[in-house]
Every structure is written in C-alpha cells, then in structure tokens.
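Right, one structure below, let's go through it.
For this depiction, one protein chain was excluded, whereas all remaining protein chains were kept in their positions.
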Amino acid sequence: MSSETPNGGTPKPAIPPPAKKDPALNISQRGDRLYTDNGLHKWFAISSLLLFVFTVWMIVDDYNREWRRYQRGFTRLSVLQTELDRQAAAGAIDVAAVNALSAEIEAARVRIAENAATLSEVESRLEALNDEFYSTNQAYLFARAEYDVERYDYEEAVANDPENAEPLRVIAENRLADINQNLEDVERLQIAIEETTTELDSYIGERDRLSSERDGLVAEATQLEAAIVTLDPGLIRTSIRNAPILDFMNPSETVNQIQLQNLHYDAPFLQVPRVDRCTTCHLGINDAAKDEWQQPFTAHPRLDVFVGADSPHPMDGFGCTTCHAGLDRAVEFSRAGHVPDNAEQQAAWEDQYGWYLDHFLETPMLPMDRIEASCLKCHTGAGDVPEAPALNMGRDLIRTYGCFGCHNMPGYEEVRRVGPDLTTIGGKLDPEWVKKWLADPRAFKSEARMPKFWFNSNNGGPEFEARNNAEITAITEYLFSRSQDDPLPAAAPAGGDVGRGQALVESVGCLGCHAVGPIPDDPARTQHRRRFGYNLASQGSKTSADWLYNWVRDPRAVWHDTNMPDMRLTDAEAADVAAYLVSLTNPEWEAEAFPELDEAALDEVTLEFLRTGSTGIQAQEALAEMTLEEKIMTTGEGLVARYGCFGCHVIEGFETAQPIGTELTQPGSKLLNQFDFGFLDIEHTRTEWYAAKMADPRIFDVDRVKRPEELLRMPDFGFDEEQVGAIVMILTGLVKDQVTPDMRNDLTADIEAGRGLVAQRNCRGCHEIEGAGGDIRSTIADQGLWPPLLNTQGAKTQPMWLHSFLQEPGEETLRPWLSARMPTFYLDQAEATVLGKYFSAIDNAPYPFIDTAIATTDESLTAGRELFELAQCNLCHPAGDQMPDRDAADLAPDLGLAAERLRPEWVEDWILDPQAIAPGTRMPAFYIDGVSQLPGILDGDTPGQLEAFRDHLFLTIGNGERAEDN
Amino acid sequence: METIKDIINTLTAPEILITLAAILLFVSARYRHLFYTNKVALILFPAMFVFMAISMFDEDFYLIVTKPDNVPIVGMLFLIPFFTWLSMREAVRNDKRTEEGAPLIEKEETADKVLTWPDLVYTELIAIVLLTVLLVGWSILIPAPLEESANPAATPNPSKAPWYFLGLQEMLVYFDPWLAGVVFPGLIIVGLMAIPYIDTNPKGNGYYTFKERSWEIMTFLFGFLILWVLLVILGTFLRGPNWNFFGPYEYWDTHKLEALVNVDLSDYFWVRLLGMGRPDNILVRESVGFLVVLGYFLVPPMLLAKTIFKRFYENLGPARYHIMVFLLLCMASLPIKMVLRWLFNLKYIIGIPEYFFNI
Amino acid sequence: MSQLKDLLSNLSPAKLGEAIQKSQIYRSVFRVGVPVSDRKRMLVMLGNVFLHLHPVKVRKSGIRLRFTWCMGGITFFLFLVLTFTGLLLMFYYRPTIEYAYVDIIDLREQVPLGIMREIHRWGAHAMVISVWLHMFRVFMTGSYKPPREFNWGVGVILLVLTLLLSFTGYLLPWDQLAMWAITVGSNMARATPFAGYEGPGANLLTLGENIPLISSTSDARFALLGGTRVGEMALLRFYVLHCVGLPLVAGFLMAVHFWRIRRDGGISGPL
Partner (left out) sequence: MSKVNPPRPAAKRGEPADAGRRSFFSWMSLAWVSFTASMLAAGTATARFMFPNVLFEPPLTFRAGRPEELQVGIVDERFKDSNQVWLVRDGGGIYALSTTCTHLGCTPNWLSAEQKFKCPCHGSGFYITGINFEGPAPRPLERFAIDLADDGQLVIDKGRKFQQEKGQWELPGAYLEF
C-alpha cells in the first residue's frame, strides 16, 4: 500500500520507464514476478484439460440415457424379425408366375416397339392437346377472375348505389357469356385429351397392367425390404443422426410420449395433463406380433381389452399410467416408479437395472397382483368389473362384511347395514348363545361373518379374560332388554321331514346363495357367490324350528329389510326345510357354557363410562349407588357405542348414530404421514399398513402401553391372505384422481347401475351374466337342469316382458322341467327398469320400445311351418298346448311365449348358430357354416329360411303382429 | 462400535455440543501457538476425514449426510474449520514475527509490486476453470433434489428452511419468531455493518493477527462459528422429525418423544417464589420480566464502562460504546437464553402472548 | 510451386498468429496486441473494460492465495455462472403451479443438457458458502478498517442479497422441499413487529376499538407471498424477484463494491 493513499485516492499507475527493465527479457525470470509463466501455463493447461474432460463427460453423461439402449435393442430385433419375414415372403413368391409375366411383358414391349411410329404420333398429339388445354384453361381462369370482380361490383352497387347498378350488370353478363364460351372450349379439350389418352392406352396399357401385376406378386417382399432399409439405414447414417449434440436433427432415437388431455396427473389442488413416456422403452406394447418378445419390448398381454386401438381402453386415449400408475414423464427405470411383484423380481431388477424405490414418488406403479385397483377410477359402481376377479372379490368382501357400516365409503352410502336387525333379537336367539357367539363367532361355524371383538391380539391375555366376559355379558343383557319380541306370524306345523327338507334345499335354488358347511377349496372361484347368504351349518344350535319355518316361508314378514328372496315355498315345504335346518347342529358348541359374570370386572368397565364427563371421585360414588342391573345397562349401552355395533345391526336408540371408523373416501391417496405404524417392524408403505391392519386389526397396539379403553377397537374378521390382498387392493384403489366424464363414454350409468344391482341381489349365484357367474351349477350335476345363461339377455328378450317377469317371476313358468326356481326378489319398478336397461345396454339393443311387427309373406309362413316340422322343433319345445313326450330334464322352453318374450332378430341369430350364443347348449345346429342343411325349402336360401322360422314362430305359434305388407 | 456411537450421540446433544464447541474455541485460542500449527492440521483434518468415512458405514449417518441438499454442509464441515485454522495459523505466525521484531509476512513483500497481467489475471482464469470443473463434476455426480410435488395439505416432518437459514430456525427454539426471525436477523445485518465504525482499533488492518485484535476476533469467531455455522450444522444434521434432537447415528423416529415442558419467568417468580397465583394484570404479572430485561440492557453497560470495558469506553466515546455493548448484549442473549432453557426450562422472560410480545 | 511452398511455410502457427495480429480487425479489437512487454501489459489492464477492474500493478502479498483465498473472485464468477444457467433454465420453466413441477421433471427427463439445473443449484449453494468465507477472510485480515468501512457495508448487503436470491430460487421447483422450506422461512415475516399480523404491536394498530389494520392479508408476509399461504402468487413473486429484481440490485451493488475496492486501494495489506 506504499504507493497508494489510504484515504481512497486513486493511485496513478506509474508506467515505469522502459529503460529500467528490458521488455525483451524473459519475464518469468524477473524478480518482480510472483509466478513463473511456465508454471502458470502448466497449471492452466492441466485445468483446461480437466475442464475439457469434464465438459465432454457432462455431454456424454447427459446423452447416455437408459432409454437409448432399449431403442437400439428394439431396432436390432426389429431388423432381424423383418429380415426373417422378408425371407419367408421371398420364399413364398410364385417364381413361375413371375417368370411367365416377365415373358409376357417382354412380348408386350416388342409389340409396342413395332408400333413405335404410331405411338409417337399419338404421344405428340396428346402433348399438343395438353398445351392447348393449358392456354385455354388459363384464359378461362383469367376471365373467371374478372367476372368475379364485376359481379361483386354489381352486387355492391345494388346495395349501395342502385341507380348506377344497371350498366354494371350488363358488363358482368357480357363477361359471363364469354366465360361460358371459354368453358366450352376447355371442356371440349378435356374430352379430346381423354380420348387421346384412351388411344394411347390401347398401345401401352397391357404392358403397364402386366408390370403392376408382376409387382403385386413380389410386393410383400419388396415392402419388407424397404422396411429394413427404413429401420436400419446403415451404421454411419444411424450414428450421425443419433450422435450426441447432433441428435436434434431427425434422430431415430427419440423420447416417445402420449399426451392425455383428459387424464390428469393429480397434483394437489390442480390437475396437470398426463404425458406418458412409457412407450419410449416399451416399444412393442401396441403390436400383437411382438407378444413373444422380451421386456421391455413385449406387447401388452391383453390387447383386446387394453392398449389396442379397437379395445375399450385404447392407448391414445388412456395411456399407461392411468392404470399402472408411476411417474408419467419419467424415462428411467427406477424413477418411472417400477415396483417389483415379489422379492425374486426385486433381486433381479436390482441386479439388472440398479432398481431402487423412489420414496418421493407419490404413486409408484402397482404390482401386477394389485393392478386391478386402478379399475376403480372409472368403474365406480358397486357391481363387478369384467376381467377383474381379485377386485370383484374385494368388492364382494366389502359388501358382505359391511366395511361401510363403520367407515364412510364412496358408493355404499345407500346400502343397508349388513347384520340382522337386533331390535327383535329376543324372538330369535337366547342370551347364552349370543354370549358364546360374541366371544368367538367362528367357533360356532367356521364361515361366520360376525367379526371377533374380544380375545384378540391386544385383549387376549389372561388379564383381560374376566373383563372381556363382563363386557360380553353386559352387551348381551343390554340387547335383550331392549328387544321388542313380536310374536312370530305363524307356528311351524308338525310333520316337517328332514329328508324332504334337505332335498328341497338342494333343488329349489337355495344353494345359489347359501352353502352348508365350508365350501371346498375354490381356486377358480366358481363357488364364491354361494357365500352371499349365511352359511347354513349349525343352524339348529342357534334358532328354533318355529323361527326358521316363518323365515323360509316368507322372509319379509320376519324382517322387512332382508335380501333373502321369497322362494314361494308351500307351508308344508317350509316346514320340511325348517326341520332340515334344525337338524344341522354343532354339538361341540352346545356343550360349552359361558362363564359367570365377574362383578368386579364389570365395575371396572362401568367406571370407565362413568368417568367420562365427571371426576374420578364422582364416578366412584355413582358406581357405589348402582344396582347390578343398572351397571349392566350403563355398560352395555356404552359398549355398543364404543364398538359401534350399530354399524352393522339395527339397535334401538342408535338408529342415527354416526359410524365410528376412520373415513375411507380416498384411502388410496391418504398421506403416509397420517398412518401410525407404531412399533411394528414393517415397510412404511400404505399397502403394508393396510395389509397388516386387515390381517390383524389390532396389530398396531403391539408393544404400546395403553389403558383398556384406549385400545384399538376394530374387530378381527379372520381374513385369509387372499382376502386381505383383495381388500387392500380396493383400499389402495380408491384414490383422489379425477377422471373426466368423456373417459367414461362407453361405461354408462345404466351399465354401472345394473352391475351394482346384479351384485347386490347375487343374480350370478345362479345365472351367468357377462360371462361370469352361475355358481349354483357346481351343485347340480345334470347340465339340463342348470339355470339359464343370461349372457345375451338384452338381445334376446323384449324389455317389456323382462320387466314384468322380474317383478313377478312366479306368474309364468318358463321352464317347467327345472326344479330350481326364479325366486321373487320383490324388485320395485325402478329396480326392474335398471335391470332392463342394463341388459339392453351391454348388448347394444334398443330400449325400451322395440318393433315386434313382422313383415312376411304367405310363402314364408308356409315354408316356416315346413321347416318347423322338418327340424322337429316340437320334439323338445312345448309350443302352447303341445307337450313333448320327454323327461322334464330334456325339455326346452315353451315356444308359445316367444312372440311376447323374444326379440325377432335374436331368433334368427339363435337358429343360425346356437353354439355361438350359448356354448354347450343342446339346441341342435341346422346350419353348418351358414349353409342350410335343408336345401329343399326356399332353395336352401339361409336368410330366407331363418325368416321363415321366425315368421312361423311369431305369427303362427305365437299369434304375433303382422306388419303391413308394402 | 455401538458404544462409541452412543457416546457420540450423547455428546452431540445441543447443550453439550454447543458448550463443547465454545470451550474448544476458547481453549484453542488461548493455546493457539500449539493448536494452529501445521502438525495439528496434518493430524486433525485427515482424522476428520477418516471419521466421516468410517461413519458412512452407519445407515442413519449415511442417509442424512448424502441427502443432496446437505452436501454443501458436509463441505462446510471441512471448509470452515480449515479456513479458521488457516487464518489463525497466519495470525500466530505474524504475532510471533512482531514479537521478534521481524516484519509481517504480508509486509515482507509489500514493497514488491507485480504486474496484474499476467500474475493476477492468469491465476484468476485458472481459478475459474478449476471451479467450473468442480461444479460440473459435482453436478454430474449428484443430481439436484426433487421431491413430491408441493402439497399444502401435507407437512413433511421435519420441515426445514433452506440450510443457510437453519441457524435462525434453531434460534426459534429459544426465542419467539419476532425476535429470532425478524429482530435478530435485522440486528445481525446492522451489527455486521456497524463493525468498522465500532472497531476503532487501528491495528491489524490488512494482515492476519490475533494478538493485536484478540477481542474482536474472539467475538466474531464466537458469533460466526458457534452461533451461526454450528447452529446450521446442528439444524441440518441433528434435528429430525418434530424438530427433535437426533444423534448422528440415530434413526429418525417420528414418534420419538422429548419432554419440552417449560415455564415463564413470571411463573417462577409469582408461583414458585412467592407461592401465589399469577396476577391478572399483564403489566404486573410481567413486571419482573420487564425489570430483568431492562436491567440486562441498562446495568451491564454502566458497570462494564467502569470496570473491564473501561478502556473501550474511553477509546470509543459514549455513543459508540453503548451501541457496541447493546449489540454484544443482544448476541449474548442467545447463549444466555439457551443456558436458561437447558438449566431451568425457562420459556419466556417476558411472556405476553396476548400481544405476541414474548422475550 | 515455390509460391505454394512459401504459402505452406507461412501456415505455421507462429506465422499465422503473426498475420492475424497484424490484421486490421485484430488490431481494432485488441488495441494493445499480445502483452509481451511491461508497457503492453499495463495498457491491456487499462484498455480492457473488464480487466480495468484491477489496477495495473498489485501487491505481491495481496494476490497470494494464502492471503485472499480467492473467495471474492469465486463469488463473482459463481454469480456469472448462475446468471448464465439461470437464463437457460428460463427457457423451459413456467412459473405457474400447474407447470412448475412438471417442467423441472422435464428438465431431468428429456431436456438435453438438463444438467444446467444441477449446475445452477449447486452453484447457488457454493455461492452462499463462498460469500461467507469471503467475509470471514475480510474480517480476519481486518480489511473492513478504514478506508474500507463503506465497502464492508456494501458487502453485508450483498450477503443478504445472496441469501435472498438463493431463498427465492428455492421455491421455484415447487416440490415439497421447496414449498415447506419457503413456508417455514416466510412464516417468520408474520411475526414482524407491527407489520406482521402475529407480531408484537400489530393488534395495537386498530381504527377505533375493533377495526384491526394488520391482518393476514395486509401484513409483511402477505407482501412477500402475495397471498396468505405459499401459493400461485408466491411462486410468481419469487420468480420475478429471483430472475429480475434481486439480480438487478445485486449487479448494481457489485459494481459499487468493485469500484470501491479500486478506490480504497485495492486488495488490503499492512500499511
């Protein structure tokens, strides 16, 4: 600082006189230097080299993305495959035909050469004509443009200056005359050109036709060859267009994306359109020919349902992450949110892709066993979703176990509580049974649906025993004290027969919804709908014959809100069934007795309730003044509220109580930090939490120190692993993602409502609908006695008939040979309409009005009669009063009802190919590949014959309406 | 191994860590000619590095240290001690030279001026290139963090301010937001800007020295290293869910509970000392607090002016002296409040939540 | 042929260099030529708009790395890096809550050289540290002492601006990290005495008995966020401040800072 003034004065940089130091002197050897030049250069060189290396590294690192590897691999494989195809196509070329054509072409050439002089004359004529046409046409166009202007001038004058319009009109009209002349010239020339072209064609046309024919023979191989060149234009070209930095100019390796304007990545409080980039690596996903390829190139396994352009969920409209979840924009394996299906796959992925779970990803992909959860985004109804067995199982479980009783769940707001009405418990059960039942429902029958509240993992220790028994006793006594025991409508007549009863139960259709004892292993899930109703095992140890008699005779008279339909049993039949059910007992159970009440334990519980809202001392005093009866009532009422019994049962005084469970409106989007994992050593994910909770609802109390009233209260349903998985799937599938209404255009409210009602009434317990159901068939050996398939019901029956049949199925007997009967479901108008619309909607059939008037001719009617006789329809079908002489099991439906029941067009389809509509039907096929086997009638004309069948059936047999001939 | 980890976990508790660091700072300054030497550096910094490297084997340590946004603080763990050591070493050397009557290191060359081109310009260019290399390498190896998209409904646990503000967030444990978040930051800025005007010591201008300005340097080091950098490091590495303290080798358990019950001074005075209820009138209730605070800012300046700060008072004149003491008292209030909290669970000296006025 | 040989021999790098240096274009741009003599070295420093930030000669001790740690220069260079990368990032970033987050994802997933974001972020962190170390060094060498008191003050403001720049940039990715760091940070503003609605004295600012003037929509925090929570307006405000407001002020003050270094005698040293 010696030369600079400390007060901020500018130091004048004194330029030293050059004489002092020699500028030519090597500067680095001078004393007034801090560094040597060489040293600085060396440092600069090293750091610059480093900089260069790092810059290149940066570019390469940025360029070298994972997806490029896959795209290269895919191209390589595609080239190989195309080459194989090309070789196959080349091998398939008919060489002889090609050679023959070549020879012919040569001959044609020769002929052309012979006429060379004529040909060139025609060609030059054509050229001259074209020239003339051009100039004439030009003149016409110019004139036309002039005319347009003049016409506009005239029009404008008419509007604004009418007095001077007339001369303008004249000008325009004159021009129009010219133009028409021009146009005529043009058209004349056009004709001349056309004629000359035809003339020319007569000389060279054959050669051209032959050439294109020859090209057609080798077209496939040529195209494939071109395709190979497109795929692989050579190493140098490929490398240059995909080189780092240069790859913005028409690269073949690109990030592919599907933009979905109607589907949103659901960020909080806003919706960002999804941009799915999955196809950047999954390159063959949409190509059925690639179904055998390795991941990530393989085609989607179900192109008929997903991704395919013709499927209900085409890729362009639905993308990938809508169902699979994951980060839509990601193009790197782990960041995209891939989730392994199992530990084995996880190990393989870690090895192969360096897989890790991105904890910042809100929606990682769903593993394959839970992928069906995504269906819930659109398929919001309560019914079954086609092709989603696990999802449907979960919905079955929620419906039958009534999760919505304690938890608010979307879609179940209107569904009634699943448990029996307890306001009349005294007339049905006795307290001792109820206590034992509450203590362990599954000891009574393994298929009990009542969950276990006591003796679970958090209150099962010996120190809880007296307390549990006191609680059970208090609740039971409380319920019975509140019961209004209306007398049963009727007493059971004597003489019910166990054997007859059993036969009835097994034949009239009870087994569509009920099973007796455990259902054997059912991996294909063909019998699970028989769990819809309560299992009938051990009934005799539970209720009286009187009660059962009244129940099966007319369920609604006992409980107006029941789902049980009326089987229309006679009194005697009802008595038989009651007798059979009473005979099903559980002796082991009956031998057990429930322990006596421990009053001290009861006091403890009572005190807990008294303490709320008052001090401990007040509570003690109040307790001391209470009788045992009062204690039981106080405690019972408190316990009903604490455990939320009213969620499933109607209990007097609790009709409007609010459900006690956690709300489950969007459990799949619930934030992870809102879950209490306690001290449980499981992975901290939503799925794991739900799975642990469902397997043992009290599990999160493990290692926690709590007072009894603070313990977790959710009861144990005894779900097995599969059931846990199914429920967890539903829970994780209920997410906040919104789907715009357009996405559901093909999934109408009619279909959703119908599917819901079908599930609610368990129609599929007996019938197959949309390809699923008919569970009762496993109990009926004789195929002829199976309930009808309803797969094409909408196309088959008339809506009006279906409507009335559904409401009153007892009115007419369609299939008198069946012992199983369509029960009366007491469907109201609205419900019958829902089903009618549903069946019509899934078959795309018109609803509700259809035209059954048939246009026919007398000839057709006669032919129909003949056909009917030749085909011997009445061998199996009753028709009006004609009854075939056969076993009931071998009969077919009554044709007398056809005219009012069936849709005419369906009848034709049915007769043409019954197996196509109902595979396995015993209806014979009269047409093989659409060819009539009765050539004698109507000259064997298939459509004519089908119409004749129809006409006979509807007009002659069914007395249907004949349309006006015209 | 586990025992060592447990010991370290215990030692890094805020009260112990801050106390230990303060002691280390003062002891090392006292014995600076022993501590700030090349030998110590050659042992200390490799040791720190080995310590970090070994600690990386601990899962919890690894998790918190490798969080992308924490990487700068890991860098700071080395940079700040290194530069502290470097400046103190230079200072110690200079002081020794002064004692021996030799010229300062800087002075030795002062007369010798060099041309800016190329000596300075060229070295600057090299520095730029090397820094770019560092930055590019850092960027290639560590991707910038990107978590879930913002969600006002889901508060992450813990929620932390950007790392350079974590000192303030740590201060919020001890002071109300209006103090820790507004007044103190304001005072830090004002105080920093006031330094040249308060520090009238003409010595030590333009060279490293400790002896000639030990008071200024110790105050600054205490403020910068302990009350800022250490709190940033503490806030980054040792504060977990619910702003609970977690040792470097401790799992961040969301459910960890700490007893954080604390009481106001008014409570101590009226309830515990006088055995009566707290008065209803706010001013009466908090009168003790007001007296303490007023006393804190009024009494020490006068006392100090007569005793140990006599020299300052004489040199600076009343205006500068009082500003300096006020700023010092504000700075000292943080460690004082910390100690009071640790020892007596004292929450507020003045607690008027009715008017958001808590000290 | 011999002419060609001449031409080729003239093509040696040295001769080519000479030819270039003789050309009018070169001389019009670089007035001085290659600074091989002391005089030219000085003229370079005086004649170049960037280089004349430095004096022509500096004290040897003043440019020793051991003395300066190079932190001021590093800070300035980082500011330039951040300006450059920030400008590039602005091409792909839309400051709206719909797009902010997905734009950042796109920078990561598909934008070529999206590494600009990493350089920007880590550069910002590095700049905060280098500013601290710069101030640390300045304090330890007592370089704030006269005549440099004012420049120290400017430096303190630049420190605050650096922190604010980093803070406003922290929100822009619009992820949880960003939103909550800013929420925690900006919540302090609501405790501003008198100006924050939960600050001491705010409830004394009333009209009459019961018309409070300071509420959550009229306090200091609102001014910062443009709303009562960290939302769309906050994102926009922070974006504008981050990209335009604060850099302008910082650039202005940097000019002052550098100018004052020269005026106050260059890099400090013992008197």
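Letters A, B and C name the chains as they come in the text, with residue numbers starting at 1 for each one.
Criterion: a contact is a pair of C-beta atoms (placed from the backbone, for glycine too) under 8 Å apart; a residue touches a chain by one contact, two chains touch by 3 or more.
As the structure is a prediction and not an experimental result, all values here were calculated from the model.
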item	value
Which of A:37, A:85, A:232 or A:688 contacts the chain that the document leaves out	A:37
Which of C:53, C:113, C:164 or C:233 contacts the chain that the document leaves out	C:113
Among B:70, B:123 or B:149, the residue in touch with the chain that has been omitted	B:123
Contact residue for the chain not shown (choose from A:75, A:238 or A:254)	A:254
Residues of chain C (touch criterion as defined above) contacting the omitted chain	13, 60, 65, 88, 91-92, 106, 110-113, 116
Absent chain, residues of chain A that touch it	22, 24-26, 28-31, 33-45, 48-49, 51-52, 55-56, 58-59, 62, 141, 145, 148, 245, 248, 254-255, 257, 259, 275, 277, 309-310, 316
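The definition used in the following text is that only the chains that are shown with their structure count from here on.
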item	value
Distance from the mean Cα position of chain B to that of chain A, given in whole angstrom	60
Distance between chain centroids, defined by C-alpha means - chain A, chain C (Å)	55
Residues of chain A touching at least two other chains	1, 34, 58, 61, 267, 269, 360
Residues within chain B bordering two or more other chains	110, 112-115, 118-119, 123, 132, 136, 139-140, 146-152, 154-156, 206
Residue ranges of chain C touching chain A (in the complex, touch as defined)	36-39, 42, 45-46, 55-57, 59-60, 63-64, 97-99, 101-102, 105-106, 108-110, 112-115, 146-147, 175-176, 262-266, 268-271
Chain B - residues contacting chain C, complex	69, 71-72, 75-76, 79-80, 83-84, 86-87, 90-91, 104-110, 112-121, 123-124, 127-128, 131-132, 135-136, 138-140, 142-152, 154-156, 159-165, 168-169, 172, 176-178, 180-183, 189, 192-193, 195-197, 199, 201-209, 213, 217, 220, 224, 352, 355-358
Residues of chain C that touch chain B when the two form their complex	35, 38, 41-42, 44-45, 51, 54-63, 65-67, 69-70, 73-74, 77-78, 81, 97, 101, 104-105, 108, 115, 117-119, 121-123, 125-126, 128-129, 133, 135-137, 139-146, 148-149, 152-153, 156-157, 159-160, 163, 166-167, 170, 173-181, 183-185, 187-193, 196, 198-204, 229-231, 268-271
